[in-house]
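Removed: one protein chain of the complex. Kept in place: all other protein chains.
Showing chain A:
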Amino acid sequence: MRDPSERGLRESATFDRASIAAIQHAARTGVYDIRGWGAKRAVPHFDDLLFLGASMSRYPLEGYRERCDTDVVLGDRHATRPLHLDIPVTIAGMSFGALSAQAKEALGRGASEVGTSTTTGDGGMTDEERGESTTLVYQLLPSRYGMDPDHLRAADAIEVVLGQGAKPGGGGMLLGQKISDRVAEMRTLPAGIDQRSACRHPDWTGPDDLTIKIGELREITDWEKPIYVKVGATRTYYDVKLAVAAGADVVVVDGMQGGTAATQEVFIEHVGIPILAAIPQAVAALQELGLHRKVQLIVSGGIRTGADVAKAMALGADAVAIGTAALIALGDNDPQYAAEYEAIGSAAGYYDDFQDGRDPAGITTQDPELASRLDPVEGGRRVANYLRVLTMEAQTLARACGKAHVQHLEPEDLVALTIEAAAMARVPLAGTSWIPGAGS
């Protein structure tokens, strides 16, 4: 059959095929679409920035010969045991429940192999994950599923989660097909139900209470552990200021491209701002407080390459976190499962139904047979490989800009390709000195 456009038919830009399919699905089922992944719409991103490599006015470092360090210290503001990571790329929080135990173990193995941290999620800490993660960040979420003071003490840092980029203002979800007996037991829920998590913390409200809550967490862990505060990117300037005022050692900002295991499509695509727009707000807040580089900033949401890592750091982040990209490294959306993706109504490269537990790659599932497809050792090796590539790419760009440490990258090294990106990232449009909105 000929392509409709070749027959002169015009597809609506407003009612495109995805919109038509969504309306048809809503009419047929009466339920809204819940899916995984992050925002799929095009938004201004790191691709809209370029580095100004060294030439006459800047002095580059020799690639492969001159050192370009990548280590980062996180949480040395108040904690007596801050984290020392070898690379500035961390693994973001993803729950056991959303992911299989094998996937969690693999992420721990991969992160540990290259000297970085991984993070628990909305479901507690598993032995596999703790055992294979040299540095593990333990999340404190509104649901408090599996929250255990022994795990707080066993963790290397604590992340108080106020929100995530895929759904700022929303609570977690885990549909019944993924509430296996083990997941149910860890979360104290009946097996097989559709879990609805709270979006607000149960025992504190607002920044003043958070200050006291962080104080309690410090007391419980004898002031040893760094305490992160994670927010979804929205009113980032104010959120970062309040998080710092509440005592955070590290602030994590997750842009709207950040992934989720299960959230309403309408939430994923229509709430929150791109990470590109959030980083300069966060950095400005920290600078105004005199705490940039003292309270560390981790950013996430759409990090794919070492270029993304380097650009995020040039804008002022101390480190980045990856989630979706780490799953892809594990084997998510692998073409080897093309036929199986087709069989469940998706396609390799498009698969985002993390909520339904039928992941052919065995990552976002609790089905024992599917989960067994992922070998944690091999998965860990793949994640470690990917993390090394990200780091080497970031080093390459940093050396080109004359930096002996990736953290020395700065906004002055960047220009923007579009007016939108220039305004959001607060760097000049390429070939000009114009930063839209600056000085106004």
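Methods note: contacts are C-beta pairs under 8 Å (C-beta built on N, C-alpha and C of every residue); 3 or more make two chains touch, one makes a residue touch a chain; residues count from 1.
The criterion applied here is as follows: contacts and distances are computed from a predicted model.
Participant: Which one, "Cell shape-determining protein MreC", "Alpha/beta fold hydrolase", "Protein glxC" or "ABC-2 type transport system permease protein", is the UniProt name for the chain you do not see?
Facilitator: So, among "Cell shape-determining protein MreC", "Alpha/beta fold hydrolase", "Protein glxC" or "ABC-2 type transport system permease protein", the name matching the hidden chain's UniProt entry is "Protein glxC".
Participant: Which listed residue (A:A18, A:A154, A:I193 or A:A438) would be found touching the missing chain in the intact complex?
Facilitator: Among A:A18, A:A154, A:I193 or A:A438, only A:I193 touches the chain that is not shown.
Participant: Give the residue, chosen from A:D16, A:D222, A:E288 or A:E378, that touches the chain omitted from the document.
Facilitator: With A:D16, A:D222, A:E288 or A:E378 as choices, the missing chain is touched by A:D222.
Participant: Which residue among A:R130, A:K213 or A:R399 touches the omitted chain?
Facilitator: A:K213
Participant: Looking at the whole complex, which of A:D148, A:D181, A:E288 or A:E412 touches the chain that is not displayed?
Facilitator: Considering the complete complex, A:D148 is the one touching the chain left out.
Participant: Which residue among A:G8, A:G30 or A:G290 touches the omitted chain?
Facilitator: A:G30
Participant: Which parts of chain A face the unshown chain closely enough to count as touching?
Facilitator: 29-31, 34, 143-144, 147-150, 152, 175-176, 187-190, 193-194, 196, 198, 202-204, 209, 212-213, 215-216, 219-223
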